[in-house]
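Of the protein chains in this complex, one is absent; all others appear in place.
== subunit A ==
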Amino acid sequence: MSDAPRFAPGAAVRVKDDWPERRGPCHIRTPHYIRGRRGTVVRPLGAFANPEDLAFARPAPKRTLYHVLFEQEPIWHEGKPADTIMVEVFEHWLEEA
């Protein structure tokens, strides 16, 4: 069982600036370009078995998955100001911004 979503639509969040791949074998669905970046929760998408455990055949508790919106320009230092990137991010990668 998973808990109720911690973040509501519109919540300001920051993706953890964490790099587990530097610590050893892992399987991560959080792309590198949003680590440490601020975004806005669009909506929770439901709860899914944590792929970081699934990939290693460990018991995989369900975690809430969110659609999180980021501005393109601050990430790449190029592009049009109003353009955005929307990414599926698991709750354990998010903290309040």
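Criterion: a residue touches a chain if its C-beta (ideal position, glycine included) is under 8 Å from a C-beta of that chain, and two chains touch if they have at least 3 such contacts; residues count from 1.
We adopt the following convention: contacts and distances are computed from a predicted model.
Peer 1: UniProt protein name for the omitted subunit, picking from "Transport permease protein", "Nitrile hydratase subunit alpha", "Carrier domain-containing protein" or "RNHCP domain-containing protein"?
Peer 2: Choosing among "Transport permease protein", "Nitrile hydratase subunit alpha", "Carrier domain-containing protein" or "RNHCP domain-containing protein", the correct UniProt name is "Nitrile hydratase subunit alpha".
Peer 1: With the full complex in mind, choose from A:Pro31, A:Pro61 or A:Pro74 the residue touching the hidden chain.
Peer 2: A:Pro31
Peer 1: Taking the full complex into account, what residues of subunit A touch the chain not shown?
Peer 2: Residues touching the hidden chain, for subunit A, are 29-31, 33, 45-46, 48, 51, 65, 69, 72, 76, 78-80, 82-90.
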